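The complex appears here minus one protein chain, its other protein chains still in place.
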Amino acid sequence: MSGSILGDMFKISTWGESHGKALGVVIDGCPAGLEISAADIQRDLDRRKPGQSPFATPRKEGDKVEILSGIFEGKTTGTPISLIIFNKNQKSKDYSALKDIYRPAQSDLSYDLKYGFRDHRGSGRASGRETAARAAAGAVAKKVLAALDVKILAYTASIGPVKADPKNFNEDYIMDNFLYMPDSDAVKKAEDYLNGLIEKNNSSGGTIECIVKNIPSGLGDPVFDKCDALLARAVMSIGAVKGVEIGSGFDAAEMTGYEHNDFYRYQAGEINKLTNNAGGTLGGITEGSDILLKAAVKPTPSIEKTQQAVNKSGENIELSIKGRHDPVIVPRAVVVVEAMAALTLVDLLLKNMSSRMEYLKRVY
Amino acid sequence: MSGSILGDMFKISTWGESHGKALGVVIDGCPAGLEISAADIQRDLDRRKPGQSPFATPRKEGDKVEILSGIFEGKTTGTPISLIIFNKNQKSKDYSALKDIYRPAQSDLSYDLKYGFRDHRGSGRASGRETAARAAAGAVAKKVLAALDVKILAYTASIGPVKADPKNFNEDYIMDNFLYMPDSDAVKKAEDYLNGLIEKNNSSGGTIECIVKNIPSGLGDPVFDKCDALLARAVMSIGAVKGVEIGSGFDAAEMTGYEHNDFYRYQAGEINKLTNNAGGTLGGITEGSDILLKAAVKPTPSIEKTQQAVNKSGENIELSIKGRHDPVIVPRAVVVVEAMAALTLVDLLLKNMSSRMEYLKRVY
Amino acid sequence: MSGSILGDMFKISTWGESHGKALGVVIDGCPAGLEISAADIQRDLDRRKPGQSPFATPRKEGDKVEILSGIFEGKTTGTPISLIIFNKNQKSKDYSALKDIYRPAQSDLSYDLKYGFRDHRGSGRASGRETAARAAAGAVAKKVLAALDVKILAYTASIGPVKADPKNFNEDYIMDNFLYMPDSDAVKKAEDYLNGLIEKNNSSGGTIECIVKNIPSGLGDPVFDKCDALLARAVMSIGAVKGVEIGSGFDAAEMTGYEHNDFYRYQAGEINKLTNNAGGTLGGITEGSDILLKAAVKPTPSIEKTQQAVNKSGENIELSIKGRHDPVIVPRAVVVVEAMAALTLVDLLLKNMSSRMEYLKRVY
Partner (left out) sequence: MSGSILGDMFKISTWGESHGKALGVVIDGCPAGLEISAADIQRDLDRRKPGQSPFATPRKEGDKVEILSGIFEGKTTGTPISLIIFNKNQKSKDYSALKDIYRPAQSDLSYDLKYGFRDHRGSGRASGRETAARAAAGAVAKKVLAALDVKILAYTASIGPVKADPKNFNEDYIMDNFLYMPDSDAVKKAEDYLNGLIEKNNSSGGTIECIVKNIPSGLGDPVFDKCDALLARAVMSIGAVKGVEIGSGFDAAEMTGYEHNDFYRYQAGEINKLTNNAGGTLGGITEGSDILLKAAVKPTPSIEKTQQAVNKSGENIELSIKGRHDPVIVPRAVVVVEAMAALTLVDLLLKNMSSRMEYLKRVY
């Protein structure tokens, strides 16, 4: 059944394997009249593309996006936007050795159990490479948000035990370091930590935070389509994500109602919340304050350090995974979290347009 | 736009306000031939029904479910199952005072911003009472799981700072205490903690864990419809939930790949994972090991302790919320988490039936 | 799997069997702020309710609708609207004799083949009684259309060989005759024709036409979601409908391009089509001219005249169906065709709101 399509109104349909000819995405439902160029999309693809950092796989991929449809004279036409990225640097032989092996913490076993066999080359569809299509679609969604002055920003909040200190938060610095962290002191510590793991052929996890500013109120629907719920689904659908928090997240469990409730005061004639434990929604619906989201990313499963694995022949084996792997995938996942949040919010923006008869009368 | 419908194949459509005539759910897509009775559903409704514990609102509701369609001679017919629960004990006057007030951490403000006005009686559609319909639908989903010998179990893992100790885990005890905790020592501490808060007109948060045993492999799809992602969405859609974890959750962020990877060994001819940090899925697809899910529940927002709030007339006010509120909603949310997990898994079970040509040939 | 839910944004979920306790519909996605009362809905229910005409089953059903949720102080709240109609006059014993018989042109055989068994009482879910829920939901959709000054009108165009003559078209007369025909001469002929069939224990088919005036342009989407396609699906989903035409319909097959093309002329500064063979859409998208739809309705399958049938025991039998049946269902289906068209158009109206960036800026 279908698992690669997301969205109700702003629908994206992604496709492609790590070592196939190409991968891509079709966006169906983007409003007409949005100005966008391949360069707008390329910018985000470059943020996750491999081979650019000492802390990422050296696999060289240009990840050049081509627009095949849906854009005419620089503007979206309202018809499907097809984006394609050709794979350049597949080294399938790297993987042939793994053909019959079930690697720990990878999808080898579950894909075989589900489908009866699998494309084993670079994990096929289960490869993190699939997220390039998400980043491309996300770049289009972010153009829609930008047209409404919504600002979305994700960054690395921690790598292993090393946490960015909110007191040192420097937004401009985020794009200036390989780890996309907002705190230069934390970056130094994280680099040392990662270099130590690289020596030991090991890998690290981390966390990513995403903030959305100036979001219109009213996004999200009662019950199942709460903004929080759809953000959680979108972000948890990233392969390496093991947990998602909105606002106070798990801290809320240890707080009292009096501590957790965000009090209101009128300030300059506007209603303001004195805190933002809610993280931007009430009853699952935005009310204008910042959306705060946090994701936990597991360590890269592919490590050279010897692990206990099994093969299809029923043998227990000792496995050391050679090849080109990321000691940490958190930095490359930052733009993907941003994309997933943007895609979710644009879908909600479009759906919310029909929430009131008054809005119908503005359009018709 | 639509927000009260969940599922692709096993679709539930819930409706009803806290202080309306009734609330209910329509289930469309339940396979024919499932044996089920009103008593099967009532059992779960009774687990969340108010007025049965010193730690829950005294509002008295029988929460008696009636089956209006879709079941004939004790078995599902394959057509929509309509379940209804009439409201008995609405005290709308309790709420009239709150008509023009925006209560902290409630949906009052966001609903007004979204829809232009709201049914203010008991939070209307945003009331936790909405979850009765989820529990009813979940009971049907659990009968489907039971027919495949899948076992699902949720319980209270912590209340405020008081955590159940895994060493004291006693499954049988869960149903024997008002808090649905598996650890009798923790229950005593939690009761003391809650009684202290009640005296101070305050409330508590907590966490809920859910374990699914004997789940078939193959559930969940690549990319966006990963089992983890859909579970996260379903559980995060519960009003008070602020965070969701699968398996290791946020702990994964501080672990190394070598620590986090679940190693494999053949045992008695079967592939076993030596640990379960993955929490039951690989690449978002189940492989037969237990699904482990954890949710963070915020403290009850309605407290009598005085808070800073605002009203529609533009005034800052001091608010003390009288009425019938739960000092903690975690115990009543346990069955709802179980329901949301069951509904998600049944939908995936049905969708996965078409994942292989081989399965088509078994059916046709 | 799911078959009783329709719509992407204006979603209706219907339920109920002919001889169950009740039937109803949940509407999820109706914009907030629509003024509506039970009387608005009752009006359409009364148009299809049985027992009011010499040409309809004498089964007496009040078909009184109750609003259970989603409407507060006379206006929709944006949350699900639950409508229920209790069955009053089930005579299940009428049907017990048919329990093991497969009636010609009924769903008995296909339901048994699909589900393994069936609720045989009055055809259960397959009963035309199911359309009461459609009429109720359609009445709500028509209020949305009316708020935008869209006018929708369906009527009986022919009964058996008797056709209404366009030259005698009298809109006001439609509601003044049991057959809902716009031509009083045709009504007399049709009544004679039907009385003749009643004597012979036989039944008649007919056709229904639906016209939609003042529809906004832009409704419908390229490729699969063309306005025509979705109207055809909605109308063909009515049990007795065997064919659907838009505009010229099957006549188009025998026309030349020059004859069929609707030429344009500017008139009073507006673009006008000199003909309307297209029936209101171009490329599946409305451009402001009237939508013209036609449906073919088969004769009532339940007739007393003796037919060749079979039973489950493997016997060929001669079947004469007693009980309360309509000699013709066309007149009662008129309001259902109107409802299905209205539901489809409202869904498209809501979806079309997000077709342009310019519209987003009008709302946000």
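A, B and C are the chain letters, set down in written order, and residue numbers restart from 1 in every chain.
The rule we apply is simple: a contact is a pair of C-beta atoms (placed from the backbone, for glycine too) under 8 Å apart; a residue touches a chain by one contact, two chains touch by 3 or more.
Being a predicted model, the structure only gives us computed values, none of them experimental.
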Selected residue (touches chain absent from view) among A:Met9, A:Leu109, A:Ala164 or A:Val334: A:Met9
Per the touch definition above, residue among A:Arg48, A:Lys114 or A:Lys163 touching the missing chain: A:Lys114
Touching residues (missing chain, whole complex) on chain B: 8-9, 29, 31-34, 78-79, 144, 147-148, 216, 222, 349-364
Residue numbers in chain C that touch the chain omitted from display: 1-6, 8, 14, 102, 104-111, 113-116, 123, 125-126, 130, 158, 160-161, 197, 202-207, 217-218, 220-226, 228-234, 236-237, 239, 241-266, 269, 271, 274, 277-279, 281-288, 296-303, 305, 307-310, 314-316, 351-352, 354-356, 358
Absent chain, residues of chain A that touch it: 1-5, 7-11, 13-17, 20-24, 26, 28-29, 32-33, 66, 68-70, 72, 75, 77-82, 84, 114-119, 124-125, 350
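In the analysis below, only the chains that are shown with their structure count from here on.
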Longest centre-to-centre distance from chain B, chain (CA-based): C
Fraction-based call for chain C against chain B, same above half, different below: same
Cα-centroid distance, chain A relative to chain C, in whole angstrom: 45
Contacts with two or more other chains, residues of chain A listed in rising order: 8, 222, 351, 354-356, 358
